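A single protein chain has been omitted; all remaining protein chains appear in their positions.
Let's look at chain A:
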Amino acid sequence: MPSAQTLLQVDDISLSFGGVKALQGVSFDVKAGELFSIIGPNGAGKTSMLNCVSGRYHPQVGSIRFREKEITRLKPNQRCNLGIGRTFQNLALFNHMSVLDNIMVGRHHLLKNNFLTGGLYWLTGARKEELEHRRQVEEIIDFLEIAHIRKAQAGTLSYGLRKRVELARAVALKPDLILLDEPMAGMNHEEKEDMARYIIDLNEEWGMTVVMIEHDMGVVMDLSHRVMVLDFGKKIAAGLPDEIMANATVKKAYLGEEDDDLVDSEGEVA
């Protein structure tokens, strides 16, 4: 359950692409152990926000601190050493690699062998190191129930499975903070239930702090500890799921409200 310690602190972030202001003065914080959701209509800047945290974009104004450490200008590949991992909205697997290799790439920053020691495999301990990490990767494979496809080529898998492999790859980074960009988009009901279970387990059993973007309100409201709502690059609300559900601005911008006029004029059609 949420503790008092702040893991991620985002202060007054503004990001623009030419004249397009993707984010304007957004601030929020995520506590260690929290399951935090970002919602909002399409184009609201949710993914841009995640990209700022994961390092793909560098905001022009504002600061992002992870465990009190300033990371706003850090390169993406330096952030996983600190403990930030993510998945992508549109699948971003290494399609020609096997599922196992995809997940092993997630161990990249934890492995020490390089092109020389890796090439001399048996002589330098690279084999031993790879085996140790293989064992840990197998735990993730086991947890996400993808053992049957571990040798399959990632590009040949179905959408739901690929999403799961992507989650596995992000988990392999051993992050403290995992950013999930629409983990359930395009999934059927059963797959969504599975994914929700994995996310809860990651949060509660594996102790990961989760920041999630998701459009399925049922999932967001059931899973999240706290929710933030973005609209046109601005933060319009933040709080407990129930508060967000009741918030008039949020209803207007995103969730939608029951239109009394419509019911009246159309009679029984709601």
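Going forward, a residue touches a chain if its C-beta (ideal position, glycine included) is under 8 Å from a C-beta of that chain, and two chains touch if they have at least 3 such contacts; residues count from 1.
In this text, contacts and distances are computed from a predicted model.
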{"item": "Name under which UniProt lists the unshown chain, selected from \"Amino acid/amide ABC transporter membrane protein 2, HAAT family\", \"Phenylalanine--tRNA ligase beta subunit\", \"Carbon-monoxide dehydrogenase small subunit\" or \"ABC transmembrane type-1 domain-containing protein\"", "value": "\"Amino acid/amide ABC transporter membrane protein 2, HAAT family\""}
{"item": "From A:V61, A:V105, A:I200 or A:L255, residue that would touch the chain that is not displayed", "value": "A:V105"}
{"item": "Identified contact with the non-displayed chain, of A:R73, A:K151 or A:K252", "value": "A:K151"}
{"item": "Touching the absent chain when the full complex is considered, from A:G25, A:G43, A:G118 or A:G239", "value": "A:G118"}
{"item": "Missing-chain contacts mapped onto chain A", "value": "54-56, 75-78, 80-81, 85-86, 88, 92-98, 101, 104-109, 111-115, 117-122, 126-127, 130-131, 134-135, 138, 151-153, 156, 169, 173"}
